[in-house]
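What you see is the complex with one protein chain gone and the rest in place.
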């Protein structure tokens, strides 16, 4: 009889740097313990998966505006508190580097290397007008049903 | 031997439009997969269950003030970010309609039709001075013990 691996799922709803760091530290920790880990990126959390450069794709006026107003990838994320117009994130990144904690882009890369399943919520992509070409490689594209299928037999399910 | 249905519980603490939409999309998805779903509305999340009209009930001064300052139902909720004094919610509602995503009031109605158990946290009602007459029909009234009883044998438990 084969032993099923433990599963961990995270809904990453937040667009905050600090919450995204927490999510990816937990995800990488769980993956290191051989959990099958899924992060479902929805709403503001989907912006974490955007490439940091402008990608020319067809958009309507509102989609263009959303695209400009929302952060392109982890480097553009701000803190949920003590953000101080971007000084807070600089300070946090400084102390993380000093204490040899991986940066958020490194945490995302490590998660992908460890086989963490990063899902881009297709409903959010539709609503905000984000296209596959604008997102990083190696993602799955799915809706809430796929998330629930994973969460139903996971031990640890978090909404962040 | 009867098979127990899977259970999903959500603590809806947040008073944000976007988080409430996420909560009810997950709840309706789980209910569609025959999960027994419970949403425990506490703190700011209780305001989602308020009727949108003024209901004349006896209140002390502080309770009257809370009642006026807090949103009456889903139509009055704002976004957790990009709210822009109410323009953000209008844009989100617009794109949700365009993409045939149910609005928050429709999601709540559908949840009730699917038998999702909506609990109003009685401690929060006491603290904020909200009376049963001010809340929508078809709710359960209970405290944290009732929530924990459901969560203890649920597969998916989220705090939103």
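In this document, chain identifiers A and B correspond to the written order of the chains, with residue numbering beginning at 1 in each.
By our rule, contacts are C-beta pairs under 8 Å (C-beta built on N, C-alpha and C of every residue); 3 or more make two chains touch, one makes a residue touch a chain.
Please read all numbers here as calculations on a predicted model, not as lab measurements.
Asker: Sort through A:25, A:70, A:110 or A:123 and give me the one touching the missing partner chain.
Answerer: Of the listed residues, the one touching the omitted chain is A:25.
Asker: For a quick check of understanding: of B:32, B:57, B:95 or B:144, which residue touches the chain that isn't displayed?
Answerer: Touching the chain that is not displayed is residue B:144.
Asker: Residues on chain A that touch the omitted chain in the whole complex?
Answerer: Contact residues on chain A toward the absent chain are 6, 8, 18-19, 22, 25-26, 29-30, 33, 35, 80-82, 91-92, 94-96, 99, 101, 155-160.
Asker: Considering the whole complex, not just the chains shown, which residues of chain B touch the missing one?
Answerer: 11, 13, 15, 42-44, 62, 69-70, 123, 126-129, 144-145, 147-148, 151-154, 157-159
The rule we apply is simple: only the chains that are shown with their structure count from here on.
Asker: Determine how many degrees of rotation, between 0 and 180 and to the nearest 5, align the Cα atoms of chain A with the equivalent atoms in chain B.
Answerer: 120
Asker: What whole-number Å value describes the gap between the mean CA coordinates of chain A and chain B?
Answerer: 25
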